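Only a single protein chain was left out; the remaining protein chains are all shown in position.
Chain lettering (A, B and C) follows the sequence in which the chains are written, and residue indices restart at 1 in each chain.
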Amino acid sequence: MKLEPYKLQSLNEDQLQRHQQKFESVAAEIKNVDGLLQQLIDFQIAIPSWALGTGGTRFGRFSGGGEPRSLEEKIEDVGLLHALNGSSGAISLHIPWDIPQNAASIKALAAQHGLRFDAMNSNTFQDQAGQAHSYKFGSMQHTDKAVRKQAIDHNIEVIKYGIELGSESLTVWLSDGSSFPGQLNFRKAFERTLGCLQEVYAALPDNWKLFVEYKAFEPNFYSMTVGDWGQSLNYANKLGPKAYTLVDLGHHLPNANIEQIVALLLMDGKLGGFHFNDSKYGDDDLTVGSINPYQLFLIFNELIEGMNARGMNHASDLGWMIDASHNIKDPLEDLLQSVEAIKIAYAQALLVDTQELEKARESNDVVRAQEILQEAYRTDVRPLVAEARLRAGAALQPLQVYRSLNVRENLIKERGLKTVATGL
Amino acid sequence: MKLEPYKLQSLNEDQLQRHQQKFESVAAEIKNVDGLLQQLIDFQIAIPSWALGTGGTRFGRFSGGGEPRSLEEKIEDVGLLHALNGSSGAISLHIPWDIPQNAASIKALAAQHGLRFDAMNSNTFQDQAGQAHSYKFGSMQHTDKAVRKQAIDHNIEVIKYGIELGSESLTVWLSDGSSFPGQLNFRKAFERTLGCLQEVYAALPDNWKLFVEYKAFEPNFYSMTVGDWGQSLNYANKLGPKAYTLVDLGHHLPNANIEQIVALLLMDGKLGGFHFNDSKYGDDDLTVGSINPYQLFLIFNELIEGMNARGMNHASDLGWMIDASHNIKDPLEDLLQSVEAIKIAYAQALLVDTQELEKARESNDVVRAQEILQEAYRTDVRPLVAEARLRAGAALQPLQVYRSLNVRENLIKERGLKTVATGL
Amino acid sequence: MKLEPYKLQSLNEDQLQRHQQKFESVAAEIKNVDGLLQQLIDFQIAIPSWALGTGGTRFGRFSGGGEPRSLEEKIEDVGLLHALNGSSGAISLHIPWDIPQNAASIKALAAQHGLRFDAMNSNTFQDQAGQAHSYKFGSMQHTDKAVRKQAIDHNIEVIKYGIELGSESLTVWLSDGSSFPGQLNFRKAFERTLGCLQEVYAALPDNWKLFVEYKAFEPNFYSMTVGDWGQSLNYANKLGPKAYTLVDLGHHLPNANIEQIVALLLMDGKLGGFHFNDSKYGDDDLTVGSINPYQLFLIFNELIEGMNARGMNHASDLGWMIDASHNIKDPLEDLLQSVEAIKIAYAQALLVDTQELEKARESNDVVRAQEILQEAYRTDVRPLVAEARLRAGAALQPLQVYRSLNVRENLIKERGLKTVATGL
Partner (left out) sequence: MKLEPYKLQSLNEDQLQRHQQKFESVAAEIKNVDGLLQQLIDFQIAIPSWALGTGGTRFGRFSGGGEPRSLEEKIEDVGLLHALNGSSGAISLHIPWDIPQNAASIKALAAQHGLRFDAMNSNTFQDQAGQAHSYKFGSMQHTDKAVRKQAIDHNIEVIKYGIELGSESLTVWLSDGSSFPGQLNFRKAFERTLGCLQEVYAALPDNWKLFVEYKAFEPNFYSMTVGDWGQSLNYANKLGPKAYTLVDLGHHLPNANIEQIVALLLMDGKLGGFHFNDSKYGDDDLTVGSINPYQLFLIFNELIEGMNARGMNHASDLGWMIDASHNIKDPLEDLLQSVEAIKIAYAQALLVDTQELEKARESNDVVRAQEILQEAYRTDVRPLVAEARLRAGAALQPLQVYRSLNVRENLIKERGLKTVATGL
């Protein structure tokens, strides 16, 4: 299903007057609104291909309808999101779920939708049909060299697909670890994993980045071989300048201060990218901003501070991606909500009076520092985000448009009620 | 595969002399060893039918071989465990995974293996093929009366199967809850769930118990409608005298003091049963005693104290069941380890000098109270547990026997390499 | 120091025009703004007397200056807060820190400041000079009857002081528990505690409420004898209709869903009151709304839903109190920030379209339910809260006024630089 521009425009027009009132009211308080809006327009969040279908838990899966049945349909879905919100101009693929049969035509299709290919993702946490060796006991940590070789080869193959599509980064998330005390020699597991990563690193093109993602637990329940930011940074430091740490919001122990981790990784020039989602207990993979939106704002506050301090470009110098799973929501609606939450947090963080904040910090005025952050956070920035969408040719109210155009119903008509997205 | 008694006996004989030395050394320190051994012999732990196959996580499943393909084969597997350890004399079934086609013959088969049928388990957390209504948004909490009716009817059907098999209790674990703030009216969800449970309760035979199991999170990640012991107790109190709380060790928030919960439920006569497993992060469903064996001991210490205070029979007045999941271990080996850990903890707790402990408590001698507990815990009780097995006609070293008789290899020969246990 | 009304008025006038623009912009979207403003005006949060001085941690204390040296000065401080924000019209006393020498004159002084006396707080977690028995091993749980008697008598004495001052509730927070496995017989500790509470309950006037506060850990680090809402509810149910559970936001295990607890306690008519604060790790006692303001909003959403369902009066049918501790902020500034955060959350929750929310829930429209909550939460309600203050004769910007009038400097001049508030 393709979104027809005139329909979007017509729906926007209905809301235009009310929007402009609100926008002007907020804009009046902001210096250089246009600059801020341009930053909002430029900020794109990649959609992972596997988030377009319904996720599940180990207890079961409740499939939805109209899910994409092919890589082409996944690109169409992201294209549709991007048409609606003007902020989803990239897709992140997962191999082997998304092997492009014809890279050139896939690239062309993506270009039609205004999409580029973000980080490629490899998979050594599941066994694929016909696979020579099992990952039951890990991949890069495995005691058997043949398994490790298979994992290395797979990652190099993923890079190859990525090159064809114009991607410039590889995200390695390893589920490697152990579920029982005694099972693993932690040191040797680290060293074997490092050895494998070094071989993958050696295969990286010069303009590529390697993102080493960490996770505290699940699917292993005693130890993870890339278990926290300290371990990931250790790997990245040992690998070299093209290796970076990737932060997924749901991959921490309870109560972790993620914003501080972000700041310290940026300090060392080793933050590579971000997987957005939200969670209450573990890697719950809930909609971004649905549980703790203030934390999201605080993270953006650190991102902006740290990137500005290094003269980095907000839009392009880190990898931004959603990584959520949608059991009980329409996946496309969920992604619209997630992108909206990210843009809101980014806009709020851009409003922080950083000079005043640093002054308050210098004088240990804790009350004032909190006021400055909350002044920005409590501002209703939705009109700013909507205006940025409008200027980008997208919808003022993406979710509303999605519903009023009956997108899901149309997708079900096209694709059927009992589709299952390729992949998870 | 059937364990031949003479083989067991022959293996026991090889170890007998060394065992007796160790046993006598420990026994010399214990008053009334025979009484203690009888308690160990009597204490049986039910095996859940779904633990006989390989479990999985939402990221995948790595199947093992020789898994039971039918209810009959599940009973055989539990029979084999029971022959080995003399402590697994019950099986807990799950409907619809274990619907008996012919209850009488199933009952007879179980009797041949010395097994009885423990609590029946219903399933309203997954959709079965051909099911009229989906449990995507819950079962007993559902806003749609038809869904609730379906869940009630299913539970009543499970009771019916249980009656045929001689079971006397129903465990209701509801995955009902919500994953996003706003999704659920907590109060109405509670009231609807209570209403459904009341109808199931009304269908219980007089000699049956209803176990209301609670869980803090997963598969719902914002709220659970039977989320903690306080909620479960609230349901049980409102339902009536046949309703009890069931405690699963992995269903708590981080750092919860489970042994205190056990003590308080016993105080109110509302503890119904137990699901044993171990975990580090969430409901990890690891082998019992593999992560925190001291906690297991402390729980048994409370169980014994509380049951004795009420004059309860350790073996029969609560429901004892394992509920674990085995991704990377042979399920039968894992169950042997779990049962062993439970028996060890029980034996240690039986050694606690309760009179001295109460004296230390009365005088606030905290150091002494700790010494008394650790005196029991640090004792090597394995010879006691082995002796109890010996007297019950089982193996001195069940795991060793299992391996030396190549049980798994034989099961694979019988059943094939790529079986998947019915159910999960 | 007394706030002169004309100064307040003059400062308000400077900001009036800008305020009115903002207010009108928000008000235009709201039905029955006046009703909503009246609810905001009526909603008062009690200030605990111990929050007026600098708190500390076990590692040390960094005192501030100008802290109140007497009960009279504490009342003046709360009066000052109330003059500034019009929302702190009550004070919660703690015995023995705030024993009134002359109840009548204290009452008169409070009345001058427009203050009433909220819940009285007893203290059996510390030993006072000259005290006959020590609370080292607990108070109401203690094995020694004399200690329990002392704790009962103290609570009855607190009630007596409360009657003289016009208070109508007693909050009992017990630090009772144990720090080591074995130390305590959980059941007997519960029963002894219940016995003591029953004696205190018997001494309550008919129009009084007894609040049983729970806490998961600290200062005991293995078990707490009133450890969670389930235990507190159990006590309250056994005590009778005048006993209620009191929820302190910081007294939970990691990741607890407090809003659900609130909803379920309201369902059973057993929620008595609230202690507001915020925290990241434990009972951190940080400024309300400084860590997770969305959680605060979700809690208010449940409070309003549950109170409305029972026809309760928001302002008067529950006890609302701050319980925070201020190590590195000026205590009065901290309290102004806390009250502001509470009013903001309350205002946001009042904006929730509850009818639409229930409709979304009935149809399991999870996306819509989240949108409805976030529509309210994302609204900038600060102009509404300011307008309510204005109508109540208080400051548009309390914190700004506090600073521009140099309140702290004046208090230091009056009271000295090295004062320590009576109590903690």
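Definition applied: a residue touches a chain if its C-beta (ideal position, glycine included) is under 8 Å from a C-beta of that chain, and two chains touch if they have at least 3 such contacts.
Since we're looking at a predicted model, the values are computed, not measured.
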Listed residues A:Gln260, A:Ser316 or A:Asn410, member touching the removed chain: A:Gln260
Contact with the hidden chain (one of A:Leu246, A:Leu373, A:Ala394 or A:Val407): A:Leu373
Contacting the left-out chain in the complete assembly, out of C:Thr57, C:Ser70, C:Ser363 or C:Asn410: C:Thr57
Absent-chain interface as seen on chain C, which is shown: 55-60, 62, 125-127, 134-137, 175, 179-181, 183, 216-219, 221-222, 254, 279-282, 284, 286-287, 290-291, 327-329
Interface residues of chain B (partner: the chain not displayed): 22, 25, 254-255, 257, 280-281, 287, 289-295, 328-330, 333-334, 337, 344, 364, 366-367, 370-371, 374, 377-380, 382, 399
Hidden partner chain, residues of chain A it touches: 136-137, 143, 178-187, 190-191, 216-217, 222-223, 227-231, 233-234, 253-257, 259-260, 263-264, 266-268, 294, 298, 302, 305-306, 309, 357-358, 360-364, 366, 369-370, 372-373
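Following the convention adopted for this analysis, only the chains that are shown with their structure count from here on.
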Longest centre-to-centre distance from chain C, chain (CA-based): B
Centre-to-centre distance between chain C and chain B (centres being mean Cα positions), rounded to whole Å: 43
Multi-chain contact sites of chain A, meaning residues that touch two or more partners: 254, 280-281, 287, 290-291, 328-329
